[in-house]
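With one protein chain withheld, the remaining protein chains of the complex are depicted in position.
Which chain is which? They are A, B and C, in the order written, and residues in each are numbered from 1.
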Amino acid sequence: MSVAGLHEPRPADAGRLVVRCPDRPGIVAVLSRLLADVGANITDSQQHSSDPTGGTFTLRLEFMLADLAARRSQLEGALDLLARQWQMTWRLTEAAHRPSIAVFVSRTDHVLQELIYRVRAGDLQAEITAVVSNHPDLEPVAHAAGIPFHHVPVTPETKEAAEARALELVGDVDLVVLARYMQIVSADFCSRFPERLINIHHSFLPAFVGANPYRAAYDRGVKLIGATAHYVTPELDAGPIIEQEVARVDHRASVEDMRRIGRYVERQVLAQAVTWHVEDRVIVDGEKTIVFA
Amino acid sequence: MSVAGLHEPRPADAGRLVVRCPDRPGIVAVLSRLLADVGANITDSQQHSSDPTGGTFTLRLEFMLADLAARRSQLEGALDLLARQWQMTWRLTEAAHRPSIAVFVSRTDHVLQELIYRVRAGDLQAEITAVVSNHPDLEPVAHAAGIPFHHVPVTPETKEAAEARALELVGDVDLVVLARYMQIVSADFCSRFPERLINIHHSFLPAFVGANPYRAAYDRGVKLIGATAHYVTPELDAGPIIEQEVARVDHRASVEDMRRIGRYVERQVLAQAVTWHVEDRVIVDGEKTIVFA
Amino acid sequence: MSVAGLHEPRPADAGRLVVRCPDRPGIVAVLSRLLADVGANITDSQQHSSDPTGGTFTLRLEFMLADLAARRSQLEGALDLLARQWQMTWRLTEAAHRPSIAVFVSRTDHVLQELIYRVRAGDLQAEITAVVSNHPDLEPVAHAAGIPFHHVPVTPETKEAAEARALELVGDVDLVVLARYMQIVSADFCSRFPERLINIHHSFLPAFVGANPYRAAYDRGVKLIGATAHYVTPELDAGPIIEQEVARVDHRASVEDMRRIGRYVERQVLAQAVTWHVEDRVIVDGEKTIVFA
Partner (left out) sequence: MSVAGLHEPRPADAGRLVVRCPDRPGIVAVLSRLLADVGANITDSQQHSSDPTGGTFTLRLEFMLADLAARRSQLEGALDLLARQWQMTWRLTEAAHRPSIAVFVSRTDHVLQELIYRVRAGDLQAEITAVVSNHPDLEPVAHAAGIPFHHVPVTPETKEAAEARALELVGDVDLVVLARYMQIVSADFCSRFPERLINIHHSFLPAFVGANPYRAAYDRGVKLIGATAHYVTPELDAGPIIEQEVARVDHRASVEDMRRIGRYVERQVLAQAVTWHVEDRVIVDGEKTIVFA
């Protein structure tokens, strides 16, 4: 089985830097010099050049720097300078920071349970600060984990108001996860969380895009069923794919059996995608993603 | 990923028959005639011949029979007759029956949580009737699921009495699962649950048999780590293997990272093995198992 | 990795029976009685009921019967009788029989090479009796394996004549395999080989149905690429799926890299499907397949 991205919690002195800029010789040297000059030791480095002869350069660095929190602004100042010279965007994170996550659900709890488990086990370095649902069913699950639960019913008539209410309730959250939330969110909602809104689709996209993909998979007689975690964008039916996985089925599997098997794939795929996102390992690249796993 | 053996709950009229006897021509005909004569329809059939030229014959049948519960004794009488003629052992189960499970744990909850989840999701057709632990830590987990929790401390001096106490507490249970229970159970304890005592070993047996297998795997530099679910027997260090699975690791993984990754393999492997056992799919065959998955 | 269906060659006394009929209680008893009466010992049995309350019943039996070849007609007579009573279709095969295969290729040899390797290794119990191609490139590959090679060029104008010529060349073959044959075969061609014409599609169907699926997969940014082996039917764009498999790719993979990785998936999937077909393990069930793996 595929289980990636589980690491010991990083100490307080650990930092991460993700940068993006047009690819030119010397960029690695400049950035690594900057870190060396402040006394940081680079402990991990992954990079991607979209086109070796001149495209976009993406780099993710992990480093150790004593008193990182205190010296953060110094580093930020230097990065701002470089950003202008190299047309660079960047993100600097203290690895000990635990981003906040709001989880939207409907009635099924398998993905929510998995996220809760992984947070508690220390495998997902984040805080789930709110569970929002259009149904009351999963309130006990959230409460057992000590997470505030918000029941926000949605009808075609109240959809806009419901979204506004939900936004208010979750507040300024770092990441929103649609964990089998059986509602289509509006383009406006999406645009509030650019590259910070993750959905799990219960099929191996782009196969079976529509509703009831397990029924469609059953009818087509496929031998593998899958799930896809992706960012949600206002424009696309399903945005940049972060992670996919499959499980084998055979002729004995009913639609309901596929649904049951699929739940284990869904929880694995979404938990993996959220973990990678939280560790700054996913960079959106147009309609695709770069994943420094 | 590998997710097998998840099926819709069987209706009240569904039954299972597992038989074992010396392999002789005609055995399938005789058994299927018996079921046809009582009006049963065979819906699934799997068999194994240890040696086509004359060894042991093993058969697992699923069938539908109206009023199964009422006509059970009739069927049992006929099977008793056949048993004598063909030197056959047999087990007849109503598929709607939910066997009772006692789960023994220590401090880590990942396997217990998975078993609880699968029971609640309807993927594991059983009842967890007791959680027994030598530590008090997991009492909240059991209680949240409405399962009685028994704290039975074990020291070298009290081991015998502790086992007696645990046996008394779990009572006449159908299956005992050692879900990362960090105690070696006695031969006497094992013999109370012949072919009904399942353990999860946190390595890919027979590699790394001893204590601390993740440390051993780390030191040896393996590229896959694994877990093994097996029956516990009085004689063997590790008895007949039911299921094994692996996950990929690389040079970046610390011992602690391997332990984290391993937990997901362990929970998958043990839950799979328990599910197969509960559905009468595992037949012990000397020091090995036949698994009609 | 997934490698199934590799078995020791079966001895001369081994037979296979595949039957299909409306599901009624007693069918298993009748068939197993028939085999017992002629002295056969059933060594493997797999069955499928499309609907336990009355649908289609499918059964595949392996058995041992002394002097199978000599007593074949006796068995066939009895099966003909049953066929009328139970509205049953059946196929009886001597396991030692090696069906003939014609392989159609264009310029890439990876699938052809794999089929040749598996035949020689004894893992695919068949004879490749002809390689047909619209290009001359793979003649040396066929000749090195001692297989007749037929170069039958195809242009839009000569397509019909080319197919006729190919049909004449391959003759009365048991199975036709399109092993990356970059031509669409006509409905007439398909209808000559009902349930005996297998194609490999270089995508995880139904995703990327059209031409250049690796380019489409690259553009969409999927994290798994796949291949699909299926029967070709006159009606369907892609007929009943026999086998599918996937391999992981990441953002570093170019279209050409995906093509390279995909070749290993394609050869595995097609070789697996052909092996299952040759061993009478695949039964077409409408637009799907039953695979008794």
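Keep in mind that, in the parts below, contacts are C-beta pairs under 8 Å (C-beta built on N, C-alpha and C of every residue); 3 or more make two chains touch, one makes a residue touch a chain.
Just so we're clear, the structure is a prediction, and the values are computed from it rather than from any experiment.
Trainee: Of the residues B:Leu59, B:Leu205 or B:Val232, which one touches the chain left out of the display?
Mentor: Residue touching the absent chain, from the options given: B:Leu205.
Trainee: Using the document's definition of touch, tell me which of A:Ala40, A:Ala102 or A:Leu124 contacts the absent chain.
Mentor: Going through A:Ala40, A:Ala102 or A:Leu124 one by one, A:Ala40 is the residue touching the chain not shown.
Trainee: Thinking of the whole complex, not just what is shown, which of C:Ala130, C:Ala217 or C:Val246 touches the missing chain?
Mentor: Of these options, the touching residue for the absent chain is C:Val246.
Trainee: Looking at B:Asp13, B:Glu62, B:Glu114 or B:Glu243, which makes contact with the chain not pictured?
Mentor: Answer from the full complex: B:Glu243 touches the omitted chain.
Trainee: Contacts of subunit A with the missing chain: which residues?
Mentor: Within subunit A, the residues touching the omitted chain are 23-26, 28-29, 32-33, 35-36, 39-49, 52-53, 64.
Trainee: Need a quick check: the contact residues on subunit C for the chain that isn't drawn.
Mentor: 1-4, 6-8, 44, 110, 113, 117, 121-123, 144, 245-248, 252, 254, 256-257, 260-261, 263-265, 268
Trainee: For subunit B, which residues lie in contact with the unshown chain of the complex?
Mentor: 2, 48, 204-208, 219-224, 226, 240-246, 248, 250-252, 285, 287-291, 293
Note that only the chains that are shown with their structure count from here on.
Trainee: Check every other chain and keep only those touching both subunit A and subunit B; list them.
Mentor: Chains in contact with subunit A as well as subunit B: C.
Trainee: For subunit A and subunit C, let me know how many angstrom lie between their CA-based centres, rounded off.
Mentor: 41
Trainee: Which residues does subunit A have that touch at least 2 chains other than itself?
Mentor: 2, 245-246, 248, 252
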